[in-house]
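Here the complex is missing one protein chain, while the rest keep their positions.
Here is chain A:
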Amino acid sequence: MRELLTGNEAVARGAYEYGITVAAAYPGTPSTEILENIAPYDEIYAEWSPNEKVALEVALGAAFAGARSLAAMKHVGLNVAADPMFTSAYTGVNGAFIIVTADDPGMHSSQDEQDNRYYAKFAKIPMLEPSDSQECKEFVGEAVSISEEFDTPVILRLTTRISHSKSLVELGTRENVSMRPYRRNAHKYVTTPGNARVLRVRLEERLKKLKEYSEKSPLNHIEWGDKMIGIITSGIAYQYAREVMGDSASYLKLGMTYPLPDELIKEFASQVEEVYVVEELEPYLEEHLKALGIKCHGKDLIPIVGELNPEIVARGFLGKEPETIKVSIKPAARPPLMCPGCPHRGVFFALSGKDAVITGDIGCYTLGSQEPLSAMDTTICMGASVSNGHGFQKAFEKNGINKKVFSVIGDSTFFHSGMTGLLDIAYNKGNSTLIILDNRITAMTGQQENPGTGYTLKGEPTFQADLAKICNAMGIERVREVNSLDLEQVEAAIDEAMNTTDPMVIIAKAPCALLKREKQPEGKSRIDVDICQQCGLCLQLGCPAIYRDENDNIIIDEYQCNGCTLCQQVCEFDAIETTM
C-alpha cells in the first residue's frame, strides 16, 4: 500500500518496520513529528526527554542493552547532545543506534543554519541522507544494518524540506527482532583513558571498512544521462538538480555522505566532461572533491546561504531569471506573532516599560522581542536566557552599574537546560530575576508534553514537576507565583524584583491559549467607540485581535478574541468590556 507521508512520518514508519523498540527526543522544528508518529506504536517505547543530551543517552543505553533504538532532534539539538555522541563513536553499540538530525536550511524556525554533515566527519560516525519520504523509511533500515554490522552509531540527516514535505511511501510490515544479548564489557563501554585509547584505534579501523562499504553500497549510485555535465549531489539538492537538468546531465547521487566513496567519485568524475556539485549550505562535498584533486564547480554557482530551490539551481546552471508577473503595489509584512489570548503577552507588556536588561530564550516567547512589545535583549539558544542574564548581572555589579536583569524562559525550556543556570545564580550569589513563563505545555513546536504537564508522550498520566519547589531546592528563596493574565499581580511581582537584591523567580502561570485540556478564558472583549479615546495603548499589546478599522476606530475582532481581558486591564478609560 502506498501512502503520502512527510519525511518525519516516514522515519517513524521505518522505526516501526525495522524493529526499533526504544525512541527518545526533545521536540524541535523540523524534527518534532518523528517521535509524535512513533508514539502510537505499542511495540516501541517512546519518550519526550527533558533535553537532547538525555534523549541521546537514553537511546544509547537501550542500544548498549541490545535493543534497536533511535534518538531524534533538530540541528541545534545535536549541539546539546554532542558530548555523548562523540564518545558513542568510540564505544560503538550492541543493538542498532540511530541519531536523527533535522537541519533547517533557511532558518524557517531556528536561530542558526548549521550544516550537520560536518558532525559526521567530526565525530567519525557514518551518515545517511535521504532525498524523499520513501528513502526516509528505507534509510532507517539501512542505518539499522550498518549500525549492527559495523558496531557504530549512524546519523540520519534530514533537512526541513525532507522532514516536512510529503511524497509517496510503500508501506511494509514490521520485522520483529529479539534483543541482542547484553554482556558486561568495561573495555568497550567504560571510556576511561586506558580503554578509550584502544577504542580510538578501532574507530579508525572501522572507518576504513565503512569506506569500502560506501564504495559498493547502492546508497551511492550513478544515474547516467548526458555526459557533458556530471552532477554530484545528496539529499533534497538531488531532487532540485534532477528537476532542473533532467536527462541533460549525469548524476552521482550520494545517499551515504560519510564516509564518502572516493573511488566511485573519481570514476564518475573521469567519465564526464565537467563536474558540478549541487549541495545546500556548506561546501561539504565540494571540499572533499577538491581534496581528491577533482576540478569542480560548486559554491561559485550555488549560494552557500539559505535553502535551495529549483529556481536557484536553474539560475546557477543556466544563468536565467524566471519570467514573473510585476505588480505596482507591495504587500505589508506579516511577521509571526503571539496568538490572541497568549498568556506571555501581559508579562512582556509589563516588562516593556522597565529600565532593565531582559535576556530571552527559545520558544514562542522569543516573539516578545518584536514590536510593539520589544522587550528582549538577547536570544542565543535553549537555556541561555538564565546564564546570559547571570553574566549581564555580574558584569554590571563588578563595574558599578546599577541595572536590573530579568531572564525569561518557558516551562519546557527551563526543564531542558534552564535549571542548571538557575542553580548557578543561586550558588554563585547572583541577583537577577528569572521569569518562568509557565503555559503548561511545550507550545512553539505544537504542544508536546514536558515534565511539568503531567502526561508522557504516550499519553499516560504521570506526576507534574513542581517549578516552585525546584527553584526553592536550588537555593532560591524569593519565589512568586502569579497569574499571567492578571496584570496587577504580574506588575507587583516585577516591581518587587526591581526593588530587591535577592535572586528571584517569578512563575507566571496561565495555559497556552491553544491548549484545549486546560480551562481557557471564554469571553469576548469589545471596545465602546464612544468612550475610547483612541490612545492606542491596547494596540501596544500586539494582539492580533485588536486593530484600527477603515474609519480609524480601534476594534476587537470577535472571531479571534478569547476574552483574556489584558486589553481591558491596560485601558485607562474603561472603554473595554468583556462579556463571558
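Please note the rule applied: a residue touches a chain if its C-beta (ideal position, glycine included) is under 8 Å from a C-beta of that chain, and two chains touch if they have at least 3 such contacts; residues count from 1.
As a working rule, contacts and distances are computed from a predicted model.
Undergrad: Pick, from "Anti-sigma regulatory factor", "Acetolactate synthase", "Acyl-CoA dehydrogenase" or "Indolepyruvate oxidoreductase subunit beta", the protein name that UniProt gives for the chain of this complex that is not shown.
TA: In UniProt, the chain excluded from the picture bears the name "Indolepyruvate oxidoreductase subunit beta".
Undergrad: Using the touch definition up top, pick the residue from A:Asp42, A:Glu205, A:Glu323 or A:Asp355 that touches the left-out chain.
TA: Answer from the full complex: A:Glu323 touches the omitted chain.
Undergrad: Which of A:Lys121, A:His164, A:Arg180 or A:Lys354 sits in contact with the chain that's absent?
TA: A:His164
Undergrad: Of the residues A:Asn309, A:Asn483 or A:Thr578, which one touches the chain left out of the display?
TA: A:Asn309
Undergrad: In the whole complex, not just what's shown, which of A:Pro331, A:Gly400 or A:Pro461 touches the removed chain?
TA: The missing chain is touched by A:Pro331.
Undergrad: Among A:Met444, A:Leu457, A:Ile494 or A:Ala510, which residue is in touch with the absent chain?
TA: A:Met444
Undergrad: Out of A:Leu4, A:Leu171, A:Val198 or A:Met498, which touches the unshown chain?
TA: Only one of A:Leu4, A:Leu171, A:Val198 or A:Met498 touches the chain omitted from view, namely A:Leu4.
Undergrad: Please give every residue of chain A in contact with the chain that is not shown.
TA: Per the touch rule, chain A residues meeting the hidden chain are 2, 4, 108-109, 132, 161, 164-168, 236, 239-240, 242-243, 246, 309-312, 314, 322-340, 364, 366-367, 370-372, 443-444, 446, 514, 536, 539-540, 542, 544, 546-548, 559.
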